[in-house]
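After this line comes subunit A, so read on.
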Amino acid sequence: MTQDRTCPNCGAALPPLLAHARMVNCEFCGSSIVLEDDVVRKAGEAGEMLDAAELIGLGRAVLLGDWGQFSATGHVRYDYGRGHWDEYYGQLSSGDMVWVSVDEGDVVIQRPVTERVDGDGSAFRLGAEMTVNGIEYTCTEVSNAKASAFRGQLPEVIVIGETHLYANYIGAGGAALSAERWTEPGAGVQMAWFQGHWIDPFEVRPA
Partner candidate 1 sequence: MTGRILTIALSLAVLGGSAYASWYGWGTISRDTGAGSVRTGSAIVGGPGRVRVK
Partner candidate 2 sequence: MTGHVTAIDCPNCGAGLPVLGGGRVVTKVCTYCGASLDAANGFKVLEVYADLKRPPSPFRLGMTGLVDGIEFTIIGTLGKSERYGGQTWTWVDHQLYSPTHGYAWLTVEDGHTLLTRKVRDWPSGAFLTTRAVDRAETRPVRSWRGRSFTYYAYSNWHTDFVEGEFNWRPKRGAKGATVSLLNNGDDLRMLAYADDGAEREVEVTRYFPEAAAAFGVEPLEPWDVHPLQPYAPLPKTRFNRLWYGGLVAASIGLALFLTVASGPRETLFDGPPSELAAPLTFDVEDASRPVRIGLQQNLQNDWAEFELAIRDPEGVVLAETFRGISYYSGSSGGESWSEGSRRATIGFAPTTPGAYSLAVTPAQGGQPGTMSRSQLRVTVQSGYTRPLWLWLAAGAFGLMFLWALSSKFRHRAARWKGSDWSEDDD
């Protein structure tokens, strides 16, 4: 159930919160607001989202090829210095919640890998081979990037300005795997794995 909330920073009304929301931006003061056990708290700034041509946007549904309609409710931008890529969190028409990343025409639909992945630091190396859920992948890219801005409602807390190490892997038939590695104060090295599929950008169309 959604509840009416106000921004802890400026007091402006927050949009109705979705069930999955753990982080939301205030459209009035630009704060990043984290929801913890029904408590809202300002976590920082939501960052500056510069205008850029986008294949997917908040509030406008798109068709993702064979995957059907996708409506983004959250958007994070990652900056790797010379450019950026966008990650969108939202719902497929089937009801499934997914992440869709868009990097200069490379569109990948992904879900978090729930099982334990046996990947350590050596997985973050070009050419590294990984098998996840029976699918074999090869690492094609490793880079550092920082979350530079976010908008909308996200299912997890993203620390704007924090730099993580990313790795992308590809498998047969367009299978895609990506990993993220960072150090959390007090908790040590953390990793997150996402598994999914490549989508032809020409098959991404307005719904």
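One rule holds for everything that comes next: contacts are C-beta pairs under 8 Å (C-beta built on N, C-alpha and C of every residue); 3 or more make two chains touch, one makes a residue touch a chain; residues count from 1.
Candidate selection criterion: all candidates are chains of the complex that A comes from, given by their letters.
Keep in mind that what you see is a predicted model, and the values were worked out from it rather than measured.
Touch with subunit A in this complex holds for only one of 1 or 2, which is 2.
On the side of subunit A, the complex with candidate 2 involves touching residues 50, 52-55, 77, 79-84, 102-106, 148, 170, 172-174, 176, 198, 200-202.
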